[in-house]
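For reference, the structure I am asking about is given below.
Every protein chain of the complex appears in place save one, which is left out.
Lettered A and B in written order, each chain numbered from 1.
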Amino acid sequence: MRITCPYCGARSSHEFAYLGDAAPSRPDPAGPEAPETFHVYVYERDNIAGVMDELWYHAAGCRRWLTVTRDTRTHAITAVRFSRTEAAE
Amino acid sequence: MTRLSAGGLIDRSRTLAFTFDGKSYAGHPGDTLASALLANGVRLVGRSFKYHRPRGIVTAGSEEPNALVELRTGARREPNTRATTVELFDALEATSQNRWPSLDFDVLSLNRLAAPVLGAGFYYKTFMWPAAFWEKVYEPLIRRAAGLGRAADAPDPDAYEKATLFCDVLVIGSGAAGLTAALAAGRTGARVVLCEEDFRLGGRLLSEKAEIDGGSAADFVTHALAELASLPNARLMPRTTVFGAYDGGEFGAVEKVSDHLAEPAPFQPRQRLWRIVAKRSVLAAGAFDRPIVFPGNDRPGVMSALALATYATRYGVAAGARAAAFTTNDHAVTAVLDAAAAGLHLAAIVDVRPAIAPALVTRAQALGVEVIPEGEIVATAGKCLSAVTVRTPMGTRALSVEALGVSGGATPNLNLTCHLGGRPVWREEIAAFVPGTLPPGMAAAGAAAGHLTLGECVADGTALGTEAAQAAGFSASLAPAPKTSDAPDGRTAFWHVKAPGPAFVDQQNDVTAKDVALAHREGFRAVELLKRYTTLGMATDQGKTSNMAGLAIMAELTGKGIAETGTTVFRPPYTPVALGVLAGHHRGVDFKPTRPTPTHAWAEEQGAVFVETGLWLRAAWFPRAGEDWQAAVNREVKATREGVGVIDVSTFGKIDLQGPDAGLFLDRVYINTFSTLPVGKARYGVMLREDGLVMDDGTTARLADGHYVMTTTTANAAKVFQHLEFCLQVLWPELDVCLASVSEQWAQIAVSGPRAREVLSKLVDGTDVSNAGLPFMGAVETTVMGGVEARIFRLSFSGELGYEIAVPARKGEALMRAIMEAGALYGITPYGTEALGVMRIEKGHVSGSELSGQTSARDLGLGRMASTKKDYIGRVMAGRPAFLDPDRPTFVGFRPVDRTQRLRAGAHFLAPGAEATTENDEGYMTSVAFSPTLGHSIGLGLLKRGPERIGEKVRAYDPVRGGDVEVEVCSPHFVDPEGEKQRV
Partner (left out) sequence: MSDLFHAHSPARLLPEGDYGLEGAAGVRAQAVTGLAAATLVARRGQTAALRAACAAAGLPLADAPRASSGAGLEAVGTGPGRWLIFAEGLSGRELRARLEGLSAGLAAVTDQSDANLVLDISGARAREALMKGVTVDLDPAAFQTSDAATTIVSHVGVTFWQRDAAPTFRFVVGNSFAPAFLRWLGASAAEFGFALSGTGRG
């Protein structure tokens, strides 16, 4: 599989480390339901057959965390962007 | 000899000597081992896998199911090599396999007598009971009988390598479709790679007698190759098999660089693994000649009709003194007539059709070949073929022949189109499966797509080569395809002769038509079940030639038709790939990188014994004459505790953090607080994963207001860096912190022991290193050795007065030598990772064995470090009830009640008298050492309610190594529990 890093260009997936679904966001640790929301955040994931946003880390390249839109059925990648928005650069 | 007197693409002016089963033969350059064996009249080349039936050469290509031989001898011996793809070289040595004591007389061929009970599902049904028999009786028995060749038992002396190639258009196969595709794409300027598994480019054109553009097919090949060779943007790769299609236009290919030589030329690899990244690809892999299933169809001498023709036309070999053909299609009839024209004595063509094209009949008559329409072969005779029985509506008759060329039509070679999940679709007009959904960017051309005539092939190649280049961004218009002289192809679908006797579907796995019928009777009717139950298509050839007949027979039995029956699909690799080429350069000491420390050369001089820790090579101990490792380690520990010792600790991960939010950031990733750490101070920190378990520990120092430097454990350096980047980029992008790895920039050397300060004071350029000037946990940026930049941290892993001195890596060795010189007066002693480990266990510091990914900070006795005034990664989940359970095994120390006894890591704790059951398990020993300071074995471990049980006695039970030691629970801080020595 090849991932087109927005900075480095198309590279073999071997250069990247996979984390998983990009959708979950870290809950409010001070929230009243923190134990429950963190449990969901840490452990619960949908097993999506289809298009999803995933987090990949370009470990062997620019060391950016990337949000990759990939179809888990075909491995077709339709979008890759920096997880950290440009405004923060 | 059965070499024809003329013709073929072989160099008759040169002779190559080779041996098969120790007997000497001769062949010519241009031969394969198979063609040379046939030229020498060798027809029996192997024994089948299960029944050990005599088998001969069936094909002239990589689809060969039968002719598997061992090639070469000694360390280069290679089993299961297809003789049909082995390019003959001088002094080649080949051996038949799967027979004992000899190919001609094979004891296990008695299996044939047992064939009625060795049918499909035999193993499943037989080796079931009693269970105890499996390991001792059945498995050794099966293992002895199974397997084909023998792997070499010495290390492979040859080299292998890997390489990556990028192109616009990859063309797979160099026959009519492949050559025209490569030409069309190459002419646009696109980067074209043409891969051909054969050593000679041209594919079927090498035995084709029809004309292209008014000239011979051979001339067309010559001109096409010359043009491609002249294009700087085209790369021709003979001897290169594309074995797999992968996501994103990546392909795997093996180039047999030196397989055609006795041994590789100097500095050349034996094989090279190519990863080819292609924007577009054209699959022009041709088609396989399909066998017909009939009684006795596995007798040596029975082969594919196109192979029979190829041996005659391409190699100038008659596969038998007298031959016949058994056909269903005009393509095969034409080919065997071409062979007859080349000099093969072809007695008859037996065709299942009521009539064949008059032009072909006329040509047969002119060549003296009898045409027998509506005929079927119902039996064969001879150990190697001597006669066949033909059945026609008029009755049966015998034909005395040594070779029989069989063709049941064409099976498109669509293997690669399935690798990404594509399923072939049935095309009734040609009675064959053709590619269904193709991998993105791939087009199938010519026979691989079911376009079987030469005219279709060149038209396809021209069109698809042009389209591929266009899709890759090159402008081109479609040029007219070359004109061909071939006639339209007639055929009928025919699979299976109904007559008594064993008729083989899969020759490599000995699957018969009866086995398919048995699978049907027993309900294994889906193609996937048929395959697993009978092992049809599961041999090393993946059923390239056999699958079709198997599922056609099943379709007949179920009455469902082939389209509905469907087909199994193919997975990579297309043909077997040697593990050596997948490893490439990475074997032996090059299996993985070896990372030396900055003081490696110095440590070598000191006679250090090294240990691999991850990729690092570190000094484990420094033995003196007459010392074993224990003596050396004891000495190193004592010398450090009583005087001063030195160790290279450069392998720790080191991360530079800069920016106004660095302190806040550290507060969020460590359980304790760093924003309040004064400049010039270091602090031990513990980092959790978000699930509340400990990820890593280390010290972090504040060098300036917005500048910290973190150390990580050696093992977790990369993991921690990735985690910090995740936190900064994904969790808290608003934080202004810049990270840089400085692991390679700084060499770091620890000097420990009561005399450490005296040693250090001789190295610094006037820096005050007194207890007041540089107190415990102090950090200072300064210079040493007369102007060398340095960072000095007053830290201690050993528990002694200690300093870690960091200097730029290239100064690391000089620093070590300076330390040794400065410390000579105090008997400074280098110590290795073993002594380091002993001292940290004596001090009760946690390390890799405790940071196991299953322990919380509380488990490790570090819970009190956790700040309650802030959030940090892992805080919420660390507060889970299960993690707060007082019964959770918790960190404590252990010493044997009988001090002479040795403790072992991994031992489990049991209450005295408790039975050794999982329910009674109270934890386990994580680390042990012999403490030279205390004079006995000590241990660290995790014990249920450990800290409440100091003074209690428990059993350390180690059933794996037979250990059962009574131990006393104690504080993990065996030496200087108050930590006074490190603060002096």
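As a convention for this text, a contact is a pair of C-beta atoms (placed from the backbone, for glycine too) under 8 Å apart; a residue touches a chain by one contact, two chains touch by 3 or more.
Here the structure is a predicted model, which means the values were calculated and not measured.
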Of A:C8, A:M52 or A:A76, the one touching the omitted chain in the full complex: A:C8
Residue in contact with the excluded chain [from B:A159, B:M303 or B:A549]: B:A159
Identified contact with the non-displayed chain, of B:A6, B:A154, B:A226 or B:V589: B:V589
Among B:G7, B:G490 or B:G659, residue touching the chain not depicted: B:G659
Touching residues (missing chain, whole complex) on chain B: 157, 159, 161-166, 191, 266-269, 275, 277, 585-590, 592-598, 600-601, 610, 616-617, 656, 658-659, 734-740, 742-747, 789, 808-811
Where the missing chain touches chain A, by residue: 7-9, 11-12, 14-15, 60-64, 82, 87-89
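Note that in this section only the chains that are shown with their structure count from here on.
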Gap in Å, rounded to a whole number, between the CA centres of chain B and chain A: 27
Of all residues in chain B, those that touch chain A in their complex: 246-250, 275, 277, 420-421, 440, 690-691, 718, 721-722, 725-726, 728-731, 733-734, 871, 875-877, 879-880
Parts of chain A lying in touch with chain B, wherever the complex brings them together: 1-2, 10, 12-13, 17, 19, 26, 29-30, 34-35, 38-39, 41-43, 55, 57, 59, 63-65, 74-77, 82-85, 88
